[in-house]
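All protein chains of the complex are present and in place, except for one that has been dropped.
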């Protein structure tokens, strides 16, 4: 089995699907000859030709809009938005068109497409290369929202997303493209090759959309996380010596509520973790669901660990990023109450 | 004291501020000669001239962007987005520019502007004249989000918004422009003139941003609502004979958390109400805050009454709108638990 | 306090903001005598496979075929056979009658909303005739003529307008937001201009697949200001996309005249020059000119010579929609004063002038169309009108959000059904 980092895993998912399905086309800024600024589409143009893999004008709105037209024709566009921070010029087409097409045409036109985009902090990218806008998509009926946290899941989820009959916003945690990150920015970077999840099967396989993964079983606390924060959370509970169950949501919409309920009923405590700003972040929906469904099982308020309600400030990368200290305080709180 | 409906009250707020402050300019689609499709800006062009009140090209992005430039110059733009459903082409400028300008320039450039937009259902407007996208703005640090529910508040809040040093997204509940609405669409429409809140003082006054209003005191339940739903909630608790305290939030960001906490601590139960779709709606943030802050006072899970997680379907106006029946079931649930 | 300090500047003149104003407002007497209308037959017709720059002069004039004597004249005369012309006339008349009936139905409370295309019937009807049946349209809400010309059942349209049991869109869309794949009519969006770059995307897909079908995108003069217009033009130009991009310049966008979209300085066709693609400006009330221009552009696209932007110059003869009263912003008799005439009368006059039509046949045809529309209305009203809808099959509201209904929508459906029963 090959050992892949997340970029290679995503690249491989493209290759598998482009070879399997002639209707899959890939475009976006710099994705063609160059293979994308994070190199996720490297080699695709060479292998599949310029009319299936090509550079797009710098117009996120135009990229999404033409993908809508292509999906209406019957293709399956897999488009890249270079950074999630730049998805907003395409927001109208995503919200008003992509998300609502199946509904408003009663299924006559559907929008099978994947909108891939790197998101999140941890790379000193400043205000416009660090954002985590996922909750802005979870509010939009008709979209699925997927976020992998390992090479294995990245490939399997991307294949599932391409095969999905509905549009998928596919957020890629760029901080962990090359290796998992435990939140300790002052420690040496670990490559994926040292991690079991970098063993990625060849060829076609899927990780189902809508299914969370229990990445660590535990009895005393349920931690809900996704993307980079799965790794930060894992490290934090080990450091704090808490027997927590960690659920990697993997899909935000549709959410695997069963997995969450089952765990919280067991542990009686819950901590929700994300990089995005706190107010109206997806954590709010998670906390709300947990208190709606598990109210009488809760021994303490559900806590949130999040980014701050500010833009992402360049020099304060590690004061903004919800790292081990923020985790520690929240863990202490949720366990103490 | 004149008796105004909400449109007249908003119109009057413009007049007061345009007369008082030469830097206030008003533009948007059809707002000039015609006075706007809902007539909120009627007569302003005649009174203040074409260079202070004018029609804009159909480009919500351009409208917001030029307002950014004007605010940078030192003007105070008050712009209209014809329907909230059409705000998305301006979303990038709002999220990336308006919201972040003060922060990224450390206060060198500020964005005092008001983005007014009619929102919400109840008028058979179908998918694209009925949306309630407020939560998409509450997640964006740097924006204030205001929603009035009466003519008195509409004028006072709009004046406060124009005077505010920061950008305000000002959502106007279009269903109650002409009269309050209790959710019973089959009953005759009541005009504002029959309501005390239509007594609107002449001249300048403000309703403070960031302060909720307790529109009904009560002991057994706290209902958090805004916009049209304030009136629906009032009617519903009367019909159910519940001694509920109803809080009209009026401002979503910054939220009047004190008012909420105080009330929930007293009542021990809480119901959150909005028209917007449920998942990641602003209700999620409200529920989360209540359970974070009042966990040990809660006698039952906080409930949500919301629109559905679907687009707003034309013919199903009243099956979509969170009306008396949805209120009733939620009230029963939150009181029974 | 604003930033400006005029004292900073020596003796520079004061800057001034120009706010465009239409020539006539309520109370004025509309007078279009100063409008320069090129004579029919004057415009040259370049080779459809030629360089885009050959068309640039055509972006600043008007392609017109029907002369004052109602004869077809010049290089753009498509030389259509009389049957085709008679079908076009019939389709246009049907559109007009359909609009009148449905407008009235809205006024009678049978539905919530309606939009007419009065005065613009030639555009969609002749475009439908000029494209192939398999080509795909990405329309706005004023291209009902496409559906009617392609033979879409009137009853289907009406059921959509009534959101009734026969509505294939299950009551989910505002009236007139049709969608029909078999008739090559893409779902109309309430969000202006979104369809314009989508048309380009569809045509890109056709090109990727080596198909031979092309796409035609539609947008109003006002909506050209949206960023999506620019996306469409840019992508169409970059990838030499086989698409026909049409701007219907009916000179109004609700209450804003076309100057607010930039028409004081440039024609809408002229935008093509900026991107180096072909552009044509066409008398939109001249069905033959419309046909000829679309045919030319389709030929160009289909032979891989690239996209064309066409401006159809016309006049919105009625209110924007049933929610609009244009007497608030323009003279009530402006439509009558508009010099390019009624497209239906102009085509009829042409047929009469060429001996292919007469008053009797015209009356009979109109009576027939009227009867058809009435019959369709009766038929569709059997399936219900809007005020009766929205009570049954509430569960359907939760379908088609996704291919498979996820748990949260099933739960909400059950809640909604519970409400329905309570």
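Which chain is which? They are A, B and C, in the order written, and residues in each are numbered from 1.
Keep in mind that, in the parts below, contacts are C-beta pairs under 8 Å (C-beta built on N, C-alpha and C of every residue); 3 or more make two chains touch, one makes a residue touch a chain.
Bear in mind that the values here come from a model prediction, so they are computed numbers and not experimental data.
**Student:** Considering the complete complex, which visible chains touch the unshown chain?
**Tutor:** Every shown chain touched by the left-out chain: A, B, C.
**Student:** Touching the hidden chain in the complete assembly: which of B:2, B:43, B:74 or B:201 does that?
**Tutor:** B:74
**Student:** Touching the hidden chain in the complete assembly: which of A:104, A:144 or A:326 does that?
**Tutor:** A:326
**Student:** Which listed residue (B:93, B:117 or B:150) would be found touching the missing chain in the intact complex?
**Tutor:** Selected residue, touching the omitted chain: B:93.
**Student:** Among B:3, B:66 or B:240, which one touches the chain that has been omitted from the display?
**Tutor:** Hidden-chain contact among the options goes to B:66.
**Student:** Based on the whole complex, identify which of A:4, A:86, A:119 or A:282 touches the chain you can't see.
**Tutor:** The missing chain is touched by A:86.
**Student:** Touching the missing chain, which residues of subunit C?
**Tutor:** Listed in rising order, the touching residues are 2, 4, 6, 8-9, 12-20, 52, 132, 134, 203-214, 225-231, 234, 237-242, 259-262, 264-266, 270-277, 302-304.
**Student:** If the missing chain were put back, which residues of subunit A would it touch?
**Tutor:** So the residues of subunit A touching the missing chain come out as 23, 29-30, 32-34, 37, 50-51, 54-62, 73-75, 85-86, 88-89, 124-129, 278-279, 308-311, 313-320, 325-326, 328-329.
**Student:** Could you please point out the subunit B residues that touch the chain left off the display?
**Tutor:** Its contact residues with the unshown chain are 25, 51-52, 56-57, 59, 61-62, 65-70, 72-75, 89, 92-93, 96-97, 101-110, 141-142, 144, 165-166, 210, 253-255, 257.
Throughout what follows, only the chains that are shown with their structure count from here on.
**Student:** Taking each chain's centre as the mean of its C-alpha atoms, which one ends up farthest from the centre of subunit A?
**Tutor:** The chain lying farthest from subunit A is C.
**Student:** If you average the CA atoms of subunit A and of subunit B, how far apart do the two points sit, in angstrom?
**Tutor:** So the centre of subunit A lies 32 Å away from the centre of subunit B.
**Student:** What's the distance between the Cα centroids of subunit B and subunit C, rounded to whole Å?
**Tutor:** Roughly 35 Å separates the two chain centres.
**Student:** Could you state the distance in Å from the CA-based centre of subunit A to that of subunit C?
**Tutor:** A distance of 41 Å separates the two centres.
**Student:** In subunit A, which residues are in touch with two or more of the other chains?
**Tutor:** 61, 89, 92, 96, 103-104, 141-142, 253, in rising order.
**Student:** Multi-chain contacts only, two chains or more: what residues does subunit C have there?
**Tutor:** 170, 172-173, 177, 189-191, 227-228, 401, 408
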